[in-house]
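A single protein chain has been omitted; all remaining protein chains appear in their positions.
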Amino acid sequence: MDDTTIEPFVRNAWYVACWPDELDNGILARTILKEPLVLFRDPDGKASALEDRCCHRAAPLHYGKLVETGIQCGYHGLVFDGSGKCVDIPGQQNIPPMAGVRSYPVVERNRIIWIWMGDPALADESKIVPYPWHDDTAKWPYCKEVMHIKCNYMLMIDNLMDLTHLAYVHTKTIGGNPSAHVNAKMDIERTEHGARYIRWMDETTPPPTYVKGAGFKGKVDRWQEFEYVVPSTVVQWSGALDVGKGAHENREQEGFHLRILHAITPVTETTCIYFWSAANGYRQDDPKATVELYGEINPTFIEDVGIIEGQQARLDSDPNRALLGIRADNALSQARRALRAELERESGITAQAAE
Amino acid sequence: MDDTTIEPFVRNAWYVACWPDELDNGILARTILKEPLVLFRDPDGKASALEDRCCHRAAPLHYGKLVETGIQCGYHGLVFDGSGKCVDIPGQQNIPPMAGVRSYPVVERNRIIWIWMGDPALADESKIVPYPWHDDTAKWPYCKEVMHIKCNYMLMIDNLMDLTHLAYVHTKTIGGNPSAHVNAKMDIERTEHGARYIRWMDETTPPPTYVKGAGFKGKVDRWQEFEYVVPSTVVQWSGALDVGKGAHENREQEGFHLRILHAITPVTETTCIYFWSAANGYRQDDPKATVELYGEINPTFIEDVGIIEGQQARLDSDPNRALLGIRADNALSQARRALRAELERESGITAQAAE
Partner (left out) sequence: MDDTTIEPFVRNAWYVACWPDELDNGILARTILKEPLVLFRDPDGKASALEDRCCHRAAPLHYGKLVETGIQCGYHGLVFDGSGKCVDIPGQQNIPPMAGVRSYPVVERNRIIWIWMGDPALADESKIVPYPWHDDTAKWPYCKEVMHIKCNYMLMIDNLMDLTHLAYVHTKTIGGNPSAHVNAKMDIERTEHGARYIRWMDETTPPPTYVKGAGFKGKVDRWQEFEYVVPSTVVQWSGALDVGKGAHENREQEGFHLRILHAITPVTETTCIYFWSAANGYRQDDPKATVELYGEINPTFIEDVGIIEGQQARLDSDPNRALLGIRADNALSQARRALRAELERESGITAQAAE
């Protein structure tokens, strides 16, 4: 077992399926954990996810259209409601009880549409990663994106859990000085559901964006906190306070604050969708600030995609070859261990359910 | 065995290889039943089909050119006549008896070029589906097309054998009212070599094309007849007569008549070529009528291609999963049974030949 091993999927977990506005135009086709899905709002507005395959002749349902009672197959007109039940078969009165398609538990919370890919009986909403900042757009206006990437989703998690790459991948954007990243003080810990690290750069000159954002006059204490929640979410909080404000004890004070949600949803073993949102917690009254934030973050993440897709290509061609661990891998190794623990827990659940 | 099972190919059968004018520019490369072929007219003008692979160094013959004695390989100049016999090897007088490439029986009839893909000794021209209307272009001027589709050929046959899809797939073109299609009276029967159905819409208002075509003043009796001939042809006759003319007893009277030949030639298990011709039997003296007919039919068939290719993609990813039969599948099920009967007959022949 190695830190680039392609792990099995965690099935009993909530994944980000889409942003709510991706359903604004009706039907959305998306593959998650290798399962083709069709997403739409049912007549009551509830986000729903069905397998994207009609039970009649296997036509993809996303070629169909929304009707009063659900989604209508675009081939022969069968209709399915949000629960997957077939509610109309043209040309016959009798709808056999087994007529229907698989549905998936879906929860819309914090302006995120989550989907449960495992056993519906185990879908526990309390396991959804809370992200309350999305609900307070006055204080946390945000921008967001959906990126389709040709890599195993854990390579994106690895990327977020090792910031030493900033100086090499992001030389044209946020890179900065290599030694600043490598020598930053790191606190790494396992959490109940993942791993967390915080990097502190104390008494440093704030970068221009920070000054512009928070009006700093002198030096600041800066931090970057990343928390991985198994299997596929990373919650980031970066910020800075004036030196002397006691940032280490209490970061919840006025200053520079940036919160980024990273959710990496597996499509196949070697492809994924990267959902990110970035919340501007410093110039909330200036709409331009959020636009500028998007303009800074999006090109940076595109830089990551290039190298990580290359990494995946190399891993594909020789997946079992050993790699060299280095000191900087510490946090990503903790994340990988947390994932493996969850996989073991899940295989225990599955074994139990099969008894 | 299911109605979407990918069946083996019927080998001992005539398939449409191409339209005659596809040979007007010389050499045509085409794959049928997974066999790469080169088609051309021999020096006498007879359409010929050879395997598209030189016996010398395996170069595709379709890179070559037509010479007086046949087709000349474009690599080292070997020449093959229409029977596949090698008639020239540059640099040597002696042509070994085994020098040659496989040839296929080809028959040009009714302005269609048919090919026999099985044992040449069994090629029986009486089994070619007759299509005499092509020969009477004064009475039946026609338009035609060649479409390359990413689906098993039987999915196209299914499509033609179940017209309930009209209301869902063809909403922008010929769709019309769903219940009209679903409730149309259907007579379905097995025939000696396939299956046939006729749908009657009696005493109905004719659609504008029909009125324009045949000058109807009042209501009509309409029909749509589709006859599937194993393995891959469907002959369609749609039309209408004034109410009171006794259409059910004798359709061969002046009125609106449209004949469509559908021939679906397998390329691989999941790709095919759709040859269709549509003959205008109502405004034969107006060349614009046939052009308009093409303009109506071609976009309609393109609508089918979209959803059927999607259906194939879903079947590919889980080919053995059971489907739900519905009432509207009746005619296509008859067609599938006719195909399977032929496959059983063929495996009997093959077994016999091997004894």
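For reference, chains read A and B in written order, and residue numbers begin at 1 within each chain.
What we mean here is this: a residue touches a chain if its C-beta (ideal position, glycine included) is under 8 Å from a C-beta of that chain, and two chains touch if they have at least 3 such contacts.
Here the structure is a predicted model, which means the values were calculated and not measured.
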*Considering the whole complex, which of B:Cys18, B:Ala47 or B:Cys73 touches the chain not shown?*
B:Cys73
*Sort through A:Glu7, A:Asp52, A:Asp81 or A:Asp162 and give me the one touching the missing partner chain.*
A:Asp162
_So one chain is hidden, and I want to know which residue out of B:Asn25, B:Gln92 or B:Gln352 touches that hidden chain in the complete assembly._
B:Gln92
*At which residues does subunit A meet the chain that is not included here?*
3-4, 158, 162, 164-165, 167-169, 178, 182-183, 306-307, 310-311, 313-315, 317-318, 321, 323-324, 326-328
*Please give every residue of subunit B in contact with the chain that is not shown.*
36, 52-53, 55-60, 63-64, 72-78, 89-92, 96, 98-99
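Just so we're on the same page, only the chains that are shown with their structure count from here on.
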*Centre distance in Å when subunit A and subunit B are each reduced to the mean of their C-alpha atoms*: 49
